[in-house]
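Below is one structure, written out as structure tokens; comments come after it.
For this view, one protein chain was removed and the others were kept in their places.
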Amino acid sequence: MRRTMLFLPGNSPNMIANGSFLGADSIILDLEDAVSPDNKDAARNLVKSALKHLTFGTCEVIVRINSLDTPYWEIDLEEVVPYHPDVIMPTKVSDCLTIELLVEKLDTLEQKCGLEIGSVKLLPLIETALGLEHAYSIASSSKRIVGLLLGAEDLTADLRCERTKEGREIEYARGRLVNAARAAGVEPYDCPFTAIADPEGLAVDTMLAKSLGFSGKAVINPRHVSRVNEIFSPTTGEIEYAKNVFAAIEEAGKLGKGAISLNGKMIDAPIVQRAKLVLEAARALEGVNT
Amino acid sequence: MMIVKVGIAGTLESSDIMIRVYPGGNGLQIEVESLVYRQFGKHITKLIETTARELGVENAIIEARDFGALDCTICARLETALKRAGKEAAV
Partner (left out) sequence: MKKMISSLREVIAATGLSDGMCISFHHHLRGGDYVLNMVMDEIAAAGIKDLTVNASSLFDCHLPLVSHIKSGVVTGLETNYVSAAIGKELSAGVLKQPVIFRSHGLRASDIVTGRSVIDVAFIAAPTSDPMGNCTGKIGPSACGSLGYAYADAEYAKKTVIITDNLVSYPLQMRSIQEINVDYVAVVDSIGDPQGIVSGTTKMPKDPIALRIAEYAAKAIESSGLLRDGFSFQTGAGGASLAVAGFLKEIMLKKGIKGSFALGGITGYLVDMMEQGCFQSLQDVQCFDLKAVDSICRNPNHIEISAAQYASPTAKSTAANSLDVVVLGATQIDKNFNVNVHTDSSGYLMGGSGGHTDVAACAKLTIIVAPLSRARTSIVVDKVKCVSTPGESIDLLVTEYGITVNPLRTDLLEVLAQSKLPIVSIQQLLTTSVALNGIPEETNEREARVIGEVYNRDNRMIDVIYQIL
């Protein structure tokens, strides 16, 4: 589960060492926007060293690399991939060609390092108008792709509108991204909430993301992790209901009934599907700390 | 790797280590100042020496000011400082 993906600046030893204790399902070690150009090398070496020497408990480790229009992306991969991050997050992905180039590079590196080919996953950041247009084909372009992350800051710059807390300007982008990801069979992830001291705003934004079908949300502040995890976790009520759905199906099966109802409502395929996902999520979260 | 200029990496923050590398012709001269010198001084000096040699550096002056950095941070900062001080331009 990736209810939360916490961004950590790649050039900060303290943050990286403590990253896996902040409760997020995934941590994103950032070599891109959180690192100034004169420290790209320092961050890369620190992230590489951390992957080599540290363990991250049950946290998934994602490395956000610099975009393919910079001179950094290739060395980022060359240095970091041998130490097997779980996922690489390429930025400003606008078309399938970018993915092709990345996959080719990853294939070569995995081969060279004796890693299982395809074991390093991709989670592209969709933050350009063109990227949003091509979202479905990007999402379907490689088996390595596990999801799409919406990058609202850069996207709104590309769309030439202002980024607001209410988020009306990204309504379309959110809907489109969810649709593209689901159509391709991968997970959609929402952009981070950027106001630091606004817990109500965070909750509203996150609940909106959940209601739109996102699987989780990127987070830039450790203090946001708990709440976002909570919102993306199935509630005890939802789990109870899901269990009841399957109990009702079993019951109906025993009695040879064709049509199944629960609490006066017909149980049709979408309800069963939702119940299944809830129970899967609950199972995945057993033994994971919130 | 040949050390041809000054290379600096790291910060003075807690859990970090600031490393300065200077060109020097007399083998590896390593000087360590550390918050945890009593406990890890010898170990840190040895680690810097070993890591420098692994990167092919045999001659350099290395000064380290440590604020309780873990081995992984020391290795990373040293590698960065050495490459910045080395012949090829660091990317």
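As written, the chain order gives the labels A and B, with residue 1 at the start of each chain.
Keep this in mind: a residue touches a chain if its C-beta (ideal position, glycine included) is under 8 Å from a C-beta of that chain, and two chains touch if they have at least 3 such contacts.
Everything numeric in this text was worked out from a predicted model, so none of it was measured.
Participant: Among B:33, B:49 or B:71, which one is in touch with the chain left out?
Facilitator: Only one listed residue reaches the unshown chain, and that is B:71.
Participant: Can you work out which residue in A:108, A:194 or A:226 touches the chain that's missing from view?
Facilitator: Reading the full complex, the residue touching the unseen chain is A:226.
Participant: For the chain that got dropped from the picture, name the residues of chain B it touches.
Facilitator: Counting only chain B, the missing chain is touched by 14-15, 35-36, 38-43, 67-71.
Participant: Need a quick check: the contact residues on chain A for the chain that isn't drawn.
Facilitator: Counting over the whole complex, chain A touches the hidden chain at residues 18, 21-23, 222-223, 226, 289-290.
FYI, only the chains that are shown with their structure count from here on.
Participant: Please work out the Cα centroid separation of chain A and chain B, and write it as a whole number of Å.
Facilitator: The answer is 36 Å.
Participant: Could you please specify the touching residues of chain A with respect to chain B in the complex?
Facilitator: Touch residues, chain A against chain B: 13-14, 17, 40-42, 45-46, 48-50, 52-54, 71-72, 75.
Participant: For the complex, which residues does chain B have touching chain A?
Facilitator: 9-10, 13-16, 69-73, 75-77, 79-80, 83-84, 90-91
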